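All protein chains but one are shown in place.
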Amino acid sequence: MKDIAPRNDTFAPFCGIKLEECKNGFARSTMKVEQHHKNGIGTVHGGALFTLADYTFAAAANSRGTDVHVVVAINAQISYMKAVTEGILTAIAEEIKFDTKVPVYIVKIFNEKKELVAVFNGMGYKKEVKK
Amino acid sequence: MKDIAPRNDTFAPFCGIKLEECKNGFARSTMKVEQHHKNGIGTVHGGALFTLADYTFAAAANSRGTDVHVVVAINAQISYMKAVTEGILTAIAEEIKFDTKVPVYIVKIFNEKKELVAVFNGMGYKKEVKK
Amino acid sequence: MKDIAPRNDTFAPFCGIKLEECKNGFARSTMKVEQHHKNGIGTVHGGALFTLADYTFAAAANSRGTDVHVVVAINAQISYMKAVTEGILTAIAEEIKFDTKVPVYIVKIFNEKKELVAVFNGMGYKKEVKK
Partner (left out) sequence: MKDIAPRNDTFAPFCGIKLEECKNGFARSTMKVEQHHKNGIGTVHGGALFTLADYTFAAAANSRGTDVHVVVAINAQISYMKAVTEGILTAIAEEIKFDTKVPVYIVKIFNEKKELVAVFNGMGYKKEVKK
């Protein structure tokens, strides 16, 4: 990974998120469900799932390096499909469009049975890097 | 607050989020920005902002109690307006529609200068509570 | 209205949408429900409601004139609250943030009883106008 942005992230590791793969607009991350990831009804918090997806989106969007610009999220949407209570979650980012000022990615989160847990749609903005 | 759901949440306190007010479809939460809330470029992570908004949405949606049903998020969208690096963030949830199977809320996040940081739009689903 | 963009729109009048008010980041439009606005179950089509909201968003976003830049939509989200079958619908756009490259608006659609029909959240992009 040439990108420094995901590497300096502190919130993702705080949440237990690990970047497993990241190159050419693709990224894959994992998060092992812990007790502190839960919402009031005992399932994984929507914010934890969103963070996993958002981090994976940022990794994919910056996977080609951040020498010229860094992609920051301006807009994101998430649909929740399945409540999860345990196991390792995997997020996979697919690049929809990169050759634009506002690149778009779809991220899918799966549980260990490869069932779809959530679908995330993120739009970034290419910010010039000042040197 | 009659609702037990936000009270049992573990991810919100893990992220440093405090519920300040919660009644009749309204909720207000705060989060003091810490070093572990940051993304790779040193501003508050989109996932941390989303979690603050999402928790406030859930608190508002369940503010009338969870005896009959609990409202769980099925869909949410967030637009980011302003990068923040420090201070106490405040999220305020406004009830758009409650008398439906799929209630809707708008949550706004402000920095200490009362500038708008993010706008969140969440849709919940009323799940029957089994007794 | 100083903006030429909404004035040249052909799809809005084709759909029966009228711009009633437009200035300083605010806009209000109306659409009289006709038989050709319906979906397969006889209520107003989600696409017709979206068009009404989207047009009102564009009018508000360009209400200060399009000499320097024109705001084009890059992203929008809509939540449907109430099915409608007749009457005049009114859309009202509220400016959430304008002093940014990617301005944000919330548009609410009401029926004649002033009941909320849909909530729309739109993000635009300020495109430089070439002269």
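Note that the chains take the letters A, B and C in the order they are written out, and that residue 1 is the start of every chain.
Keep this in mind: a residue touches a chain if its C-beta (ideal position, glycine included) is under 8 Å from a C-beta of that chain, and two chains touch if they have at least 3 such contacts.
What you are looking at is a predicted structure, and each value in this text was computed from that prediction instead of being measured.
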Displayed chains contacted by the hidden chain, counting the whole assembly: A, B, C
Among C:C15, C:I92 or C:I106, residue touching the chain not depicted: C:C15
Contact partner of the left-out chain, one of C:V70, C:L89 or C:V104: C:V70
Sole contact to the chain not displayed, among C:R28, C:H45 or C:R64: C:H45
Those residues of chain C which, in the complete complex, touch the missing chain: 3-12, 14-15, 35-42, 45-48, 50-52, 54-55, 58, 62, 70, 72-80, 83
Missing-chain contacts mapped onto chain B: 74-75, 77, 101-102, 123, 125
Residues of chain A (touch criterion as defined above) contacting the omitted chain: 75, 77, 79, 81, 96-97, 100, 104, 106, 116, 119, 121, 123
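In this section, only the chains that are shown with their structure count from here on.
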Approximate Å spacing (C-alpha centroids) for the pair chain A, chain C: 31
Chain A and chain B, separation of their C-alpha mean positions in angstrom: 20
Chain centre separation in whole Å, for chain C relative to chain B (CA means): 27
Residues within chain B bordering two or more other chains: 75, 77, 79
